[in-house]
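The chains shown are only part of the set, and none of them has been moved.
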């Protein structure tokens, strides 16, 4: 699977001259949606099936800082998935010195767009279910 | 009418230690929606009527900079409104030294949420139309 990577944008920095802490949840999201696309389950397909995937909880550990222009990549693993819930873990490294910048996780559930109630992907979108199972991290 | 005012948030600053330029369009929006609420036309009421108000164009002139903790107020005027389109002008001043920080404008149209086609507020939501006319800047 391809790794998600890009450069830090200028507007992502704050007056400490480093990427603002809240932006890491955005980067996690970018990497997660990229992962799903790579796994054959692009998010627009999910949404067309009337499914939303809100975040249940999220955690970030900040190991080092990044500044404007730094290039980074994100390693994503889908560690849990049962059709009703899923969990991802993330590691962001800077390109070049390979420093670990941030790590963390996010948990998600699946809900119906209209009723806003939990649903099981196995029933609603079986092909997506199979692909998610296949994308599960083995360890 | 009450003036919209608040403090600069830390995360609005960038590595120049000043409020990032893109945030001024957000501040214009905050002040515009506050203006509409003050004028008796809260935006949720507009949206419940199936109306969206996208931006057609927007301009910002940056006179001075703001840093974290600065307090500012925004003067908003509705300078044009005909039921199909409207235009606002803005002036942001810092509290204390009263310095002019930024000025600008934004133009908007009204569209149907579903069809995404232009509509006239006079027909769709006559009470809102009357209140907007009343809120028009005289000059």
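General observations
Labels A and B are assigned to the chains in the order they are written; within every chain, residues are numbered from 1.
Following the convention adopted for this analysis, a contact is a pair of C-beta atoms (placed from the backbone, for glycine too) under 8 Å apart; a residue touches a chain by one contact, two chains touch by 3 or more.
None of the values given here were measured: they were computed from a predicted structure.
Shown chains number 2; the total number of identical copies in the complete complex of this file is 4.
Just so we're on the same page, only the chains that are shown with their structure count from here on.
When subunit A is fitted to subunit B on its Cα atoms, the angle of the rotation, on a 0 to 180 scale and to the nearest 5, is 180 degrees. Distance between chain centres (mean CA atoms), subunit A to subunit B: 33 Å. Interface residues of subunit B, counted against subunit A in their complex, comprise 10-11, 13-15, 17, 20, 22, 67-68.
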